[in-house]
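The complex appears here without one of its protein chains, the remainder shown in place.
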């Protein structure tokens, strides 16, 4: 049993509230336990300069954290005048993950920006962000389809993400902040609903990890993302 | 009747949800109609360097807006590397307003930082911020009192804020975004529950304003802040 | 009597020297006692991108302070790499005040930038700036009229500004630095020569202010700006 | 056969020249084919503030690229005033990889900064950096041991890195720039000489990747890093 | 005859008004024709960290230009967020020139910052700055001597500066903006009152310069600085 009472392969309580924001083309407030992220998708009918004339679209991610999302207050990046390396790494990850599952050719010269802002953090904010961002993106595409600009939703597959790690020598799924702080290994898996790999970021914090340990983490992630994918479909009212 | 169906002296529907954030010493999610602001108060047992040894405390405000809080997306200040003049003006206003009603001597060498982050904007985000910030600050002080660090809550009076303006030639209370865009004059009033003046920022956008017009706006503000003060007391469970 | 020997409703000695700078289309060196500000107006025959094609003009203000304008030296904003919130707040105020009295439609697609640089500070630099900026702007418009680009000077009214405050419990006009530091309330009034309100920024520093106190300050400001307006007309050689 | 004439599991020609820089405590000029990186290790007898008094040491990585390291010139980050997200991501990766194999407790309160500057780029600059950084770090530790400050070299194992990817449907080892540009999947593996996992960053660029594909890449990486580890030992004159 | 009516070896009309600023320990408003620079010297009883405990003092220069000092308006460095290379080059020159003539050992652990702000520019602002900065520095030292902190003024010699150039094939002294723009060679000479060399910055703009041309410029500069030194003594009321 984990400190939270969860079994090693249990997700936290996950909720996905769609259309939380009235202005965005698509939005989703995602909760992974006490981690709360607001995801909004903005559709723009023009792509970055370097893509113009290619007939292809683009999807980007941006990420931020409110100052008191964290246990002790974190200074505002806007006040310090630069985004941390961590922020940039996460927003690049969100963007790549969404682009891999989007049919950019079918999208045409449209750009979607997905903003993921962490209102409250308790570990796993990047995986919650990707999971909620997919829902916001889907919702935005539905709106574009309704306007007639696109015939169908240009998504090739679902995508979700979850963290796994080795805590007290045991592989566990969906780490909260306390577990994350004591994990010897931390890995983020971005997978499709079918279990294919979109992105893996695995980091051995204190000691290198064996093949078997890595395989165990990947197995947990498959189970977790399959459950997240079902929640995404439910939130979107899909079969 | 206004476009929203409100009478000239009607506030929008206002709600104040306390303790929305689990980490902050005090927090409040405030809604003025479709304007939604998350206010969190962080208590630090040390003041800025220039105040050390004075025996006095300090209260500051910070302000931010999520990219898609606005109708069309606004670029992230953290990405652009600097806060706009508007942001800085608002956060200075929040800080001054809270300090005027705080007994900084009774507070002792403690600093409270109040963050106001706009999750969704529809006009009046600075007045909603001040109104919610007071609640978050009060809540944080309650927590400090419970720890025994302070004997009583070092607030001299309540403070709330509301905007008024002249729209279509008529003074109205608590402008939404559409009204704000077409107002010939826009004024923000920060008042105590007793109606005294903490701060006035009145701006004639297109034409200078007469004394009578100004007096009408101040009158509306008094009515509005009295109602806001009652809502603050209710949210805090005070008599 | 005040420390300076002035009566409560006395302005400091005010001078307005026009055409102090040989390059600018309009310029004015304004002195409010020991506060000295150089105001220059630059005419550009193109407006910001977002205004092109609207047929309307624009007026902006910028503000700066030399490092040793202050009693002890202040670090150069250019060296620190960002303008303070105070600087941005003041330059926004200057710009708004000038635009309110300018007929932007009559101006056509012309932009005027008014720079106010404080060479020596002794309180009231923002009100001296606005008062001098009006003179520089008028002067620049005269030059544009002489070139035939405009038929008449596109100003609807004069504008001037003065600070008032409650010092030692008594309302006084045009505070110097020492008075400003000990004032319990500080208010800046931007008024037309006819006494209408262009902008009010009133701040209760230590205690909220009553209606009567506010009314007294506004009364002093009316007297002060009327005198400043007469000095502006004299400096410009107007009736 | 690949465009370069290499077999799918061939590394490029790799060289490691130690002591290339006369000032650094340890240095190594590493070449992976036409990719050339200068790695220097700087020893400082004090750790960052947040580590003082912990009795533990720290190792960080920094990364940069000369403007004309790339096929067409890239603007200088110092001139643009900020490091890109890519740069920050890579330098964080270098630092984590080195820390995982360092015995930070044995190191004591010493910090080593390893700078990796790309003089010429042709794909794989981050993996070349890590491989060369290990050699520079080892060299620096040898110097510290000679001074008597440490009794033995505080490294738990060797670490090297290599990229693998799926090009034209086939898994290949150590991609050059041309291969990298056309790869459907790109993965960077940081492994110990024994084949354990220090870090994996796998990204499916266009389509999600299957388990089998991932396993093939990991197998190639094991072979590649084993060869790199042998080259490291030879460069350092170890058994 | 030059366009201005000056002979080739004529300075422009030069004035040095001491004590122009009421706050600074020393100040001087210097005019070289239409070039106007305000120089202020600030005395601080502590030196930069890297000099503490050395028993030696330090003198630095800073330089700025008001936006409309120039014929057409120049954007404010504080607004752009960085100082140009030209600004930095000039302020480093001012600092070095003043330090060379100051007895830093006799000064003791005191720092003087000299700010040179160009109110109006017409060529030669850096040479006017150095010439005026010397006067402001001398004045500040007089004040320090009066307070008893120093026994005598720690200046080894006077220093002044002037530009020379080859205009229309002829060497001329003290170029104004128009001459400077058409000069084939531009040189700034910082010399002592005795004619010794403190700094030379000579730049051939279009074609390299011969020895004879350079010698002619140096000769003009000697004559010019001797005259400036006499004006400095007169302004300071020295024999």
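When the chains are written out, they are named A, B, C, D and E in that same order, and each has its own residue count from 1.
The definition used in the following text is that a contact is a pair of C-beta atoms (placed from the backbone, for glycine too) under 8 Å apart; a residue touches a chain by one contact, two chains touch by 3 or more.
If you're wondering where the values come from, they're calculated on a predicted model, not measured in any experiment.
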Among the chains presented, those that the missing one touches: D, E
Absent-chain contact - pick from D:46, D:76 or D:105: D:76
Omitted-chain contact residue, chosen from E:88, E:111 or E:142: E:88
Listed residues D:24, D:107, D:135 or D:200, member touching the removed chain: D:24
Interface with the unshown chain - residue positions in chain E: 82, 84-86, 88-89, 91-92, 96, 100-101, 156-157, 187, 191-192, 194, 196-211, 214
Where the unshown chain meets chain D, residue by residue: 21-24, 27, 34, 38, 40, 42, 44, 62, 64, 66-73, 76-79, 81-83, 87, 113, 115, 117, 119-120
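Operating definition for what follows: only the chains that are shown with their structure count from here on.
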Chains contacting each of chain A and chain E, listed by label: none
Remotest chain, chain C as reference, centres from CA atoms: D
Chain B on chain E, rotation in degrees - Cα superposition, rounded to nearest 5: 120
Inter-centroid spacing, chain B versus chain A (mean Cα positions, whole Å): 33
For chain C paired with chain D, centre-to-centre distance based on mean C-alpha positions, whole Å: 59
Set of chain E residues in contact with two or more other chains: 81-82
Touch-based graph of the chains, sorted into line, ring, star, complete or other: line
All chain pairs that touch each other: A-B, A-D, B-C, C-E
